Structures are given as C-alpha cells and as structure tokens.
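Here the complex is missing one protein chain, while the rest keep their positions.
This part shows subunit A:
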Amino acid sequence: MVRIVLALGLFLGLWAAAGGYGIGLPLTDEQLASYEALPIVRPSGAGLPEGEGDPATGFEIYAFDCAGCHGPNGEGAPFDRLVADAPFSLDLPPHRFAVGNYWPYATTLWDYINRAMPFASPHNMDPDEVYALVAYLLAENGIIDADTVVNAETLARIRMPARPLYRVDPLTRQLFPWIELP
C-alpha cells in the first residue's frame, strides 16, 4: 500500500514537473480512440479513415438523407446549394457558391459531411457512406467521372477548380509569414 502511494506520489510529482501545474490527466488509449472516431481531416488526407464509395451508391444515400434539404440534385433548397451551376465569378451571387466553384479542397467535403450532416442527426454514418456521398457530389459537380471510386488516397489527390483562386489573406501573411495554403 505504502509502495503504491509512494509510486503514485512519484508519478504525480513527475507529471507536475513535466507540465508545471500537474493539473489535467493523461489520456488512455481508449479515451483517445473516442476522439479519433470523429477525425479532423486535413488536405493531406490525414485523418481520413479506410473505406471507399462511388457516385451511384452516393446518389442512393443522397436521395434518401439529403435531397429534402439540398434539392434532388444538389441545387439547394431550402438549404445550401451543393452543386455549382456556373463557374466562380464576381457576378455570381453568394447563394450560388458551391462545391464545384468555391470549395478549394475535396477533403473538406468528407470532413464536413462526416461531422455535420445530415443536419439534425450528424456524425452517424459509416466511412463508406461518407465516401459515397463525397463521390456523388464530386461527380455531380463535374470534378470526377460518374464511375470513379473515392477513398483516402484518391480524395487527397483531387484538385478542386476553385483552388487556384485562393491565397492567404495578405494581412495574415504579414503577421504569420510562414503560413502557406496546403
């Protein structure tokens, strides 16, 4: 018992020395896994899980889970338009900004659908379903072919039409010269 207390004391002491205040607990692997279950996906593909999906499968899910809010083919009503109907231009009103003309990274689509859609019952789909929805929306936006299978590797390689329009805000560039867009 005494040994355990001493060991615990030593552990806490070391812990405190490492951080400074010794407040806050280390995470167990199980706890970490519960956070990694909802990945924060980055443009490099980091965070994307295993799995894959194609546009046809995606369309079936879309028709059932998404069309009511985003239109039968992503034309957007009552909520956001998902499929672009024109290239980006200075005359394009903001409610027509969409995946095909304004989104700079395809990985964002996976991340966002996975974490936030469908609106009222989000982060409930398995990775294959999300890949399929992403594939459907990319195909509908003319970014991939109707039979392309999307997975972690291919998604990170897709170049989005809007990407060349983007740059880091010049003021932010001044404040943080090291920042580059992925």
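List of remarks:
Just so it is clear, a residue touches a chain if its C-beta (ideal position, glycine included) is under 8 Å from a C-beta of that chain, and two chains touch if they have at least 3 such contacts; residues count from 1.
By our rule, contacts and distances are computed from a predicted model.
Between the names "ABC transporter permease", "Sulfite dehydrogenase", "3-(3-hydroxy-phenyl)propionate/3-hydroxycinnamic acid hydroxylase" or "NADH-quinone oxidoreductase subunit F", the one given in UniProt for the chain missing from this structure view is "Sulfite dehydrogenase".
Although one chain is not drawn, its touching partners on subunit A can still be listed: residues 18-21, 23-27, 31-32, 35, 38, 40-44, 46, 78-80, 88-95, 97, 102-105, 107-108, 111-112, 115-116, 119-120, 122-123, 162, 165-172, 175-176, 178-179, 181-182.
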